[in-house]
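I have a structure I would like to understand better, so I am pasting it below and will then ask my questions one at a time.
With one protein chain withheld, the remaining protein chains of the complex are depicted in position.
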Amino acid sequence: MKQIAVIGSADDVTGVVEEMAEEIGRGIARRGAVLISGGRTGVMEASCRGAKAEGGLVVGILPKSKEQANRYVDVAIITDMGDARNVLNVRSADAVISVCGGAGTLSEIGLALKADRKVVALKSSGGVSGMLAGKTIAGKTILAAESVEDALKLAFE
Amino acid sequence: MKQIAVIGSADDVTGVVEEMAEEIGRGIARRGAVLISGGRTGVMEASCRGAKAEGGLVVGILPKSKEQANRYVDVAIITDMGDARNVLNVRSADAVISVCGGAGTLSEIGLALKADRKVVALKSSGGVSGMLAGKTIAGKTILAAESVEDALKLAFE
Amino acid sequence: MKQIAVIGSADDVTGVVEEMAEEIGRGIARRGAVLISGGRTGVMEASCRGAKAEGGLVVGILPKSKEQANRYVDVAIITDMGDARNVLNVRSADAVISVCGGAGTLSEIGLALKADRKVVALKSSGGVSGMLAGKTIAGKTILAAESVEDALKLAFE
Partner (left out) sequence: MKQIAVIGSADDVTGVVEEMAEEIGRGIARRGAVLISGGRTGVMEASCRGAKAEGGLVVGILPKSKEQANRYVDVAIITDMGDARNVLNVRSADAVISVCGGAGTLSEIGLALKADRKVVALKSSGGVSGMLAGKTIAGKTILAAESVEDALKLAFE
């Protein structure tokens, strides 16, 4: 089974970004892939909700305990490793889709490129995804997606 | 869903130990729990095969890549963290069942006790499980199981 | 004692970037701080060489073994944790100075901002340091240094 990660902020996100994340989660599940995520709030929760709504399998890579998982997480991986868990989020994925995001997401994009994972950034979602979409870093390009459909297409092709 | 880890050696194991590990995997899946394991060979593979035979969900916490997973792993968590992944094996579990095992298993038993996870050691399986079954370390007891059935009962109660 | 990290590429770097990294290492040691670095080649080695030339103490956070350390490392921390060691590089530092760099450096900048460490990027060194110098990510600014002297001043003030 393919495993696709959605990365982005744990903070409250605007309605539009939340809808994008949910739609991406739906698309991942509809294509038969496992969703890998940080398993918590914000962009993570929206993508998990989308995947679950389509009957997908949802993995949450959590900081400390099962109790931190949002209600859509099926498998809880407890790391107790602070930000080192970011490595797991991206290494466990065949491709990574980035939605908005801040410093944590920035580190995940770097770690994903380093691990030679495909990184797709949703340009219109803002944050570091908007900032880095289309940029090339040491010969590796962060693919710019113009829409949710485009992001899914790039991640799965 | 409950998550139960089976820990033990990646090396070739004797027929009896392999059967025990497979039976434990079967029992975990029959009780509706997710199997967490290192996802590779030896005791790990036997327990995964058992869980899969009963239609269970199998998570493999792998060192480097999906390719290292045995064929029964459904969800592959790639750590690229050497033995630090042992922390994930035990923290992600509600209870840990130990079968035979060497130095790696010893570290996982220590990490599980430290994390206040229930540890059940199958006494007759030998290795560090045989050595530590029933022992108390800094006030925490490694529960001694006399049989596979006993190990499952202790892990789930 | 203050601890300052220098981050940047392990790859061969141009003469100018190498000189910058060496000068930064010198400046860190002259100000009585410990140099934290990945302990290997490229920017890391140049900064270690500089610190050592001024009698500084050099810590190398290494991937696998002591043998990977460049000859200027005094204390070798062996992680066996792949890119998760990037967390250690930046968390162990009071401030982080970024010189040129690719995907790994990008992840370290993200991890440093997340950990609320001061990040100073040497603008003229190119790479991700040039790309991100002066940028603000989720309310946290990567300080832009116009020169080595400026970078040291920003890191220590």
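Assorted remarks:
In this document, chain identifiers A, B and C correspond to the written order of the chains, with residue numbering beginning at 1 in each.
Heads up, the rule we're going with is that a residue touches a chain if its C-beta (ideal position, glycine included) is under 8 Å from a C-beta of that chain, and two chains touch if they have at least 3 such contacts.
Computed from a predicted model, the values in this text were never measured in an experiment.
For the options B:25, B:50, B:63 or B:104, the residue in contact with the chain missing from this view is B:104. The chain omitted from view is touched by exactly one of B:6, B:29 or B:84, namely B:84. Counting over the whole complex, subunit B has residues 9, 81-84, 86-87, 101-111, 113-115, 127-128, 131, 135, 137-140 touching the chain that is not drawn.
Residue-level contact of subunit C with the missing chain is found at 1, 3, 34, 57, 59, 61, 74-81, 84, 87-88, 91-92, 115. By the touch rule set out above, subunit A reaches the unshown chain at residues 80-84.
Simple rule for what comes next: only the chains that are shown with their structure count from here on.
No other pair of chains shares as many C-beta contacts as A-C.
Averaged Cα coordinates give subunit B a centre that lies 40 Å from the centre of subunit C. In subunit C, the residues that reach two or more other chains under the touch definition are 81-84.
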